[in-house]
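With one protein chain withheld, the remaining protein chains of the complex are depicted in position.
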Amino acid sequence: MIPGRSKIAALAAVGRVLARELAATAALLVGVSLTVFAILALAPGDPVAALLGGNLPAGAERDAVYEALNIPKTWYGQYLSWVGNLLHGDFGNSLRTGQPVAQEIVASGLRTLFLTVGALFVTLAVAVPIAVYGALRPDSRRVAVLTMAVYVVSALPVFWLGYIVIFVFSRQFGIFPILSASGGEGQMVWLYALLPLLLLGLASGTLSEAVRHLREEVARVLNEEYVRTARAKGASVWRHAYKEALVLPVAEIVASKIPFVLGGAIIVEQVFNWPGLGRLAWQAAQDRDFPVIMGIAMAAALVVRLASFAHRAVYVAVNPRASHE
Amino acid sequence: MEPMDSPLLEVRNLSKHFSQRGGLFAALARERGTGVIPAVDDVSFDLHANETLGLVGESGCGKTTTGKAILKLMPVTAGRIRYAGRDITVLSQEEFRPLRREIQMIFQDLDAALNPKMRIESVLREAVLLCEPTLASGALQARIYELLELVNLKKNKLSSFPSELSGGEKRRIGIARALAMRPRLIVADEPTSALDVSIQAQVINLLRDLQSQLGLSYLFISHDLQLVELVSHRVAVMYLGRIVEMGPAERVAHAPRHPYTAVLWSSLVEKMSREGAASSVAPSAWGVFDFERPTEGCRFAPRCPVYAARGRPAQCTDASQAPRLAAADGGAHVVACHFPLPAQAGPG
Amino acid sequence: MTTRYSQAQERVSEYSQLSAWSTARRADRWRVLYGAAVAVLVLVSYALGALHWLPRDPEAMDLQAMLLGPIEQGYLLGTDFMGRDILTRLILGIQAYFLPGLLSIAIALTLGALLGVLAGYRGGRAEMGVTYLSNLVDSMPRLVLMLLVIAAFKPGIYTIMAVVGLTTAPTVATLVKGKVLMLKARNFIESAVALGVPPRAIVFRHILWYNCRTLLLIQATLGMAEAVLIETSLSYLGFGVQEPTPSWGNMVQAGANYLLQGNLWVSSAPALAILATVLGFHLLGDGLNNMFEGGQRR
Partner (left out) sequence: MSSQPILRIEDLRTYFHSRVKQAFVRSVDGVDLEVAQGETLGVVGESGSGKSVTMLSAMGLVSAQPGIVTGRVVFDDGTPRELLEGLGRHVALERRDGRIMGVEKDERGWRAQAERNLTGVRGRRIAMIFQNPKAAMNPFETIGRQIAETVRLHTGVKTAHEARERAIHWLGEVRIDSPRLRYDNHPHGLSGGMCQRAMIAMALAAEPRLLIADEPTTGLDATIQARIVDLLAELRERLGMTMVLISHDIGVIVRLSDRVAVMYGGRVMESGPAAEVLTEGGGGHPYTQALLASIPQERNLREKGRLPAIEGEVLDTINVPRGCRFRERCQRIHDSVRARCEEHEPELAEVSPGRRVRCWLYQA
């Protein structure tokens, strides 16, 4: 009830909320690292030692070797040393290539990020108009057709669609750089990069979810009382409604759909030989290359949590009530 | 049956404190420096068989919390509650459940008693079977019809879903569901505030008829002083967790001794009459704020016209001399105020 | 474009007891019908596969009749690059995901309902715990988690689906929690306690049976669609069922090279099967949701 709460107090409240979000993000990342490590620890063979010291003989000598390489015996000791390395950016070395995992992850990570962000952009570029149009004209035939099309596209198996797209492009335009993106010529690379992006954006299964969520939010907000007041006072409806009808839902969709898009990227990269984290993960799973797969899992989790933190930041920035709760 | 004079329900020094809560009470908590908010603070009253005690006050004064505390729907911070001579404060939820049958509640929210996905017939059947599990299907159906009769609802409502009922019908089903347990005491929390005027009158008449027919006792909770005075034999006025005045309904309404009751009454009357009642306590005399920061001692002091008129006497805000309920005119009518209003015929 | 509204007779029956079906929009009815048809077809095909009542021997190779298109030479859906009957292999392919899918649904629904009721009913720490679990599961892309599990255990499809079930449970829990909080907001839970309804009955009858059954049914249909997608993606990546045992995923993968050379059908048949099934279960879930959970039944 304090009249005219000063700006500082408002910022302090926002700061408190964001601090709480940071703490939650950290707690979740710890949770992910524990889960990932637990999966590894429960795996048959002695992956832990491999993780920390390369290929090691099993049995009694192992303890001696542990001693030598001062690898902690207890599982939590191993966990702590693994996490310790992680924090220093040392994701361990790939069992297959012996290269430090961190470098590989960063290099291919950027390419996957490009793919993911691009795909999300495509998804939203298609979903927002359909959702808004659908909310404003619920009974129009065109909306029904569009919505059905979205459902069909979302149910398509991404890998098959990938092949079809490659077949069409290679047959019609005669371009099919067999080798990976980095090898293709200038103009081709740009075009070539667009295909997986479009595919991941449209057919990764998130499109129908995005349209449905956005459409429900837009329809709900347009019936909110404060939007009716805006119309009653002759103000523009969208100027009042855009925050809750579009900004918040879009932020929520981006944050909640990133994990699914990253998952879809694994398939799309496989189809298009796109040298991203997806292919790396696939390769690592084939060769049981734990450092790499664990590194990727942590990297992916980091991206997802940062996106979620960004969403909370947007939510608190846009919605003054949030910092009040 | 216990002797007539001993009360059915005895509430002694009931307190319910909530840990730090935002909004209205935050100011109070910060004021006292403790994170604790006394939503209900040392409340005591009795309720006899076949009697209606009105509990009236503005929203946030703790009247609903008091009701729910009696029904053990929330743990009690301090105080004793005795029902039919037995101390129920110490009972566990398991031990208390058989007794729940006798003490029922009607919630303010019309939809509270109704599972949205359940037809009315199953709502009533569940209640009847809870009370008499061994009832044969024939007798069960008869009992359901009897309940509909009691609250004058047509049989074709049985197959409806709650969403298909009007406000009045939902309230009557809620009452029928409570009656299925053959209760002796009903805590009615704002039973008519969500209803239209004409339906309100029907429900009030229904509650009065049921009282005479079934010998029920009511704890009637409401913010509407007029309605409470009309329906109750005795009325207790609450302000910020404390009973500030209690007594026979006519006296509390027509000869209020506590300034707050007078203000409550005059704001109602003033709202009603065209020229504004020439009440002894002009409402606009007190603070412009909705709720000023309540202080020690008498919590109403900051808004109290008498406190202002008498030049803010220290007595009122002295923590050690917090006003206690004392007889104003020989027993039945008690008031908690250092400077109670003179016992002249008040407004209304 | 004008819209027509009309009222048939003067007096409308007091409170007509129209079921959810008759009041549903036409589009939702079509969705549920199509989805239900797909579900029945999958169930029947699963049974056929399990009992080995198949049109042809899935392994028999008819070298004269390789890469046939649909309805050529008596092969209803043609043959693959080794002359094997595609229809039979498609029916058998359901074995790869059906039971495992049911397993993942069972895990997700029971665990989800349990956690959801706990979180909603008790609130406080329990609610924080479920929210944490839900966020934890959402933190990792499901396929990445799968690859990690595969790298660690080289698991069979059942283990994979068990993990899928575990990772879906928090989503179900959040939905069930939402229902409980809705009932709490109406003071329904408090009023049931005040009436004397024992907690067991409040949880199982009122919360789960009456208010969550359609919600859980919808999650089951979406769960089956998810199972199809997971299984086919993994077998496409080479981790699921291996040749020669048929799975829709490895059939698409095996047909890919031929597709690139112009023979589309061998890879497209399983792909269309995936499309039809996933679409079917999505539409079934969505239709049911609009009919039972949607608010627009004015």
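To keep things simple, chains are lettered A, B and C as they appear, and every chain counts its residues starting from 1.
Here, contacts are C-beta pairs under 8 Å (C-beta built on N, C-alpha and C of every residue); 3 or more make two chains touch, one makes a residue touch a chain.
No experiment lies behind these values; they were computed from the predicted model shown.
Displayed chains that the missing chain touches over the full complex: A, B, C (touch as defined at the top).
Within the complete assembly, B:Ser198 is the residue of B:Ser19, B:Ser137 or B:Ser198 that touches the hidden chain.
The chain not shown here touches chain C at positions 1-8, 10-12, 16, 18, 23, 25, 297-298. Listed for chain A, the residues touching the missing chain in the whole complex are 1, 3-5, 7, 222-226, 228-235, 240, 243-244, 318-321, 324.
By the touch definition given at the top, chain B reaches the unshown chain through residues 58-59, 166-169, 196-202, 204-205, 208, 223-227, 229-231, 253, 263-264, 267-268, 270-274, 283-284, 288-291, 348.
Following the convention adopted for this analysis, only the chains that are shown with their structure count from here on.
Ranked by the number of C-beta pairs in contact, the top chain pair here is A-C.
Inter-chain centre distance (chain B to chain C, centres taken as mean C-alpha positions): 50 Å.
Once the centre of each chain is set as its mean CA position, chain A and chain C turn out to be 23 Å apart. By the touch criterion given at the top, residues 24, 27-29, 31-32, 35-36, 39-40, 42-44, 47, 139-140, 144, 151-152, 154-161, 163-164, 166-167, 170-171, 205, 208, 212, 256, 259-260, 262-264, 266-267, 270, 281-282, 284-286, 288-290, 293-294, 296-297, 300-301, 304-305, 308 of chain A touch chain C in their complex.
Residues 68, 71, 73, 97, 100-101, 104-105, 107-109, 111-118, 126-127, 130, 156-157, 159-160, 164, 177-178, 181 of chain B are the ones touching chain C in the complex.
In the complex of the two chains, the chain C residues touching chain A come out as 1, 3, 27, 132, 135-136, 138-145, 147-154, 225, 229, 232-233, 236-239, 249, 252-253, 256, 259-260, 262, 264, 267-268, 270-271, 274-275, 278-279, 282-283, 286.
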